[in-house]
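Here it is, the structure in full.
One protein chain is absent from this view; the other protein chains keep their places.
And then subunit A:
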């Protein structure tokens, strides 16, 4: 059974108010083509769970986030995500600020259909103060330890980007780090996997060993082929992070006027138009890329 669909078709299955998990990490292997498709849709009022990067930044800039569940948002080579910092400073969305490990355990709990998992992280920190809904749990064994009950982060949908996938939803990472994309898919009621290239199932192991097969088909609803689809984040070994473009993005984000012209130039058309504008940017960066 083929699950191949377009990015638009995947986004058409999402609705406003959903809790959406986004894979990758910071400015690494983010499903940016799916995020761009989301920007072109009228889906909004989202709760977003993410190891945040420019995915969260773009959605925040478009006013589509009601609540963010995250430990951070970063562009990696640029420490702070400018749209996220600006949105936070104007109180544009609610925040559930969790420790990195609490996010991992929350996704694991959701994937395992558990209400919570105990973690040490969070005790004594202001994560407990700013999240009054968090509870602790006491070990029933002799140690009697009191730990944080990291609540399950169950998702309505997950968006992830991998290097390869087959039409059935078996998906493969070829870079150094799987991040948490399998957990995002398992924690979600529906998961949409974009990939650099769709290949025949029989060809999946031509590139790498079986342990690179990160996501299994029962956890995947749709497969979208989006070459350069993680741009401008990294997607090793298919493409690195586009640092000049990321710098231009971050510079443009500092001011509403320059952001408008950046959006006009790169985000006003479809994915083909975006990729063409990026190619043109590298031929002649213009004032956004001047450095």
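Following the convention adopted for this analysis, a residue touches a chain if its C-beta (ideal position, glycine included) is under 8 Å from a C-beta of that chain, and two chains touch if they have at least 3 such contacts; residues count from 1.
Keep this in mind: contacts and distances are computed from a predicted model.
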Check your understanding: From the names "Dissimilatory sulfite reductase alpha subunit", "Protocatechuate 3,4-dioxygenase subunit beta", "Energy-coupling factor transporter ATP-binding protein" or "CoA-transferase", which one matches the UniProt record for the unseen chain?
Key -> "CoA-transferase"
Point to revise | Candidate in contact with the missing chain, chosen from A:126, A:142 or A:257 | key: A:126
Study note, to complete from the structure: Touch with the missing chain holds, among A:25, A:116 or A:219, for A:25
Point to revise | Touching residue (missing chain; options A:47, A:74 or A:194) | key: A:74
Exercise for review: Out of A:8, A:97, A:216 or A:243, point to the residue that touches the absent chain in the complete complex.
Suggested key: A:97
Check your understanding: Taking the full complex into account, what residues of subunit A touch the chain not shown?
Key -> 25, 51-52, 70-74, 79-80, 84-85, 88-89, 91, 97-102, 104, 119-127, 129-130, 145-147, 176-180
